[in-house]
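Missing here is one protein chain; the remaining ones are kept as they sit in the complex.
We just call them A and B in the order they show up, numbering each chain from 1.
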Amino acid sequence: MPTQKIAGSRIWHRRTTAKQFAVWLGWLTGIAIFVYCWRLISEKTIWFFVTDAPKQAVDMAERMVPPKWSYMEVLWAPIWDTINIATLGTMIAIVIAVPVAFCAARNTTPSVHFVRPAALFIIVSSRSINSLIWALMLVTLIGPGILAGVIAIGLRSIGFCAKLLYEAIEEIDHSQVEAVIATGATRSQQLSFGIVPQIMPAFAGISVFRWDINIRESTVLGLVGAGGIGLQLDSSISTLAWTQVSLILLVILATVIVSEWVSAKIRHAII
Amino acid sequence: MNQTASTRIWKRPPFIKSPILRWGLWFGVAIYLALAFGTMEIDWARAAEGVTRGKRFIMAFFPPDFSSRWDSIQDGILESMWMTITSTVIGIMLSVPVGLGAARNLSYRPVYLFCRGILAVSRTFPEIILAIFFVKLFGFGPFAGFLALSVGTIGFYGKLLAEDIEDMDPVQAEAIKSVGAGWLQWLNYAVQPQVMPRMIGLGIYRLDINFRESAVVGIVGGGGIGATLLTSFDRYEFDSAAAILMVIIGIVMVMEYSSGYIRRWVQ
Partner (left out) sequence: MLRIENLEKRYQTGDLALNSVNLEVPKGQVMALIGPSGAGKSTLIRCVNRLVEPTAGKVFLGDIELAHLGASDLRRARSRMGMIFQEYALVERLSVMENVLSGRLGYVGFWRSFLRKFPQSDIDEAFNLLTRVGLDHMANKRADELSGGQRQRVGICRALIQNPDLLLVDEPTASLDPKTSRQIMRLICELCEERQLAAIINIHDVLLAQMFARRIVGLQLGNIVYDGPPEGLSPEVLTQIYGEEDWEATIEAAKDLDEDEAEAELVEAVDNVITKPGSTT
């Protein structure tokens, strides 16, 4: 008990002594781990470069202004490609994610012991591997270009969409499904009358949300050769064309802001 | 709806009421798809070649080879972990003041706009672009990756913290104000208890994200397992690459399971 009686007046502490000790120990371990990690990083860091960085940053910023606006002509096509990669990739992901999600949700899966673990494995492996790594593999497999980007975004998004979707399916109101079952509906009828109407808003929200994220991710796929504006960014950086770099960054900023605005509008309209 | 004396026909009303808008939308989608596929310069021959080679390619991943590059895999993974931990800690520490400033019910308008600006910029650019610049400024190595992940963490965590504070129960906050608490006391007694459990959960989630991101900042020279992974791809050592990917997946799975436990414990 955190309260104890000493000499007639009751002492109150927030925690028991043992708990307080555990909290302190937790903090101590946490700080120790942090300090240890920090030391290892700092060993691998050339601090001269770090102290020099502000000067470098000013230098770089000076070389970046003004952005080379004429370069915009070259950029329209990559922007279009970037948007396509995100949109088509999201579409592919959704098409695959829906059945995976139904297999992964406890209340709709055909088999808890065989299908569900498989579906969960698909979700985890798709989620743990960054789209850039997917792109890296696909570029080696099917060659550089937009197709690799689209598939990479698709593969990466399956896990994300399926995870959120199956959580939504598991959270549905079961009494509504029971009511449909009570009418003597078949399994597919239960699905379309009891479950689908309930998850529709979540589904739409997830799709738009992922599309928004994918716009951001597809801007960098070009770094490994998978198409989009990242290609221009990569080549501009490697040729030290800083005025082009700054323009590309502005374009990315604008694209992301616009896509965020669009997705917010759509989500608002749906919900 | 067709209405006669004896039979009434019912059809499910379409989701979008106006037929012009509905058909226009379908038409728009069709045009978009046509344009997108039309302008996509796909080298189908190369892709087809890839598909025929696909089997060989996929076979090259198996069996994963943990042993021949184990030293560099181990180094890379450890480096990724250091980066993950330090960047999560520093990023969250920095995002707390920014998040407080970006909560509309807490701060003054200029502060609010300034903090929202910081969050917007740090959220816009993917960690890998940030990493490119930090590598240019600070040199190759984990420090640049650490900075990129930290900035990404500020954007993510700060925004969610601000939103959580905006969603808190205003009456509890009012009650603590009404006893004459100072601003810091108010934060400690009214705000912190309300947002803490969710924020701990999100912190663990961000740790998870940072680990996954730490695998890619290495591609541009930001340290961590990414560099090892890129090297093995460049050398066509797909079996080593497969080993690296499996280690990543394994660690992510462990983190996901343990985070579930920690979250339940915090509640």
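By definition in this document, a residue touches a chain if its C-beta (ideal position, glycine included) is under 8 Å from a C-beta of that chain, and two chains touch if they have at least 3 such contacts.
The shown structure was predicted, so the numbers you read here are calculated from the model rather than taken from an experiment.
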Practice item. Write down which of B:S18, B:T39 or B:N188 is the residue touching the left-out chain. Key: B:N188
Study note, to complete from the structure: For subunit B, residues touching the missing partner are 169, 171-172, 174-182, 184-186, 188-190, 193-194, 196-197
Practice item. Pick out the residues on subunit A that sit against the missing chain. Key: 1-3, 9-14
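As a convention for this text, only the chains that are shown with their structure count from here on.
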Exercise for review: Can you check how far apart subunit A and subunit B are, centre to centre, with Cα atoms defining each centre and the answer in Å?
Suggested key: 4
Check your understanding: subunit A touches which residues of subunit B in the complex?
Key -> 32, 36, 39-43, 46-47, 49-51, 53-54, 57, 78-79, 81-83, 85-86, 89, 120-121, 124-126, 128-129, 132-133, 136-139, 141-143, 146, 212-213, 215-216, 219-220, 223, 229-230, 233, 241, 245, 248-249, 252-253, 256
Check your understanding: What residues of subunit A sit close enough to touch subunit B in their complex?
Key -> 33-34, 37-38, 40-42, 44-46, 49-50, 53, 56-57, 60, 77, 80-81, 84, 87-88, 124-125, 127-130, 132-133, 136-137, 140-143, 145-147, 216-217, 219-220, 223-224, 233, 237, 249, 252-253, 256-257
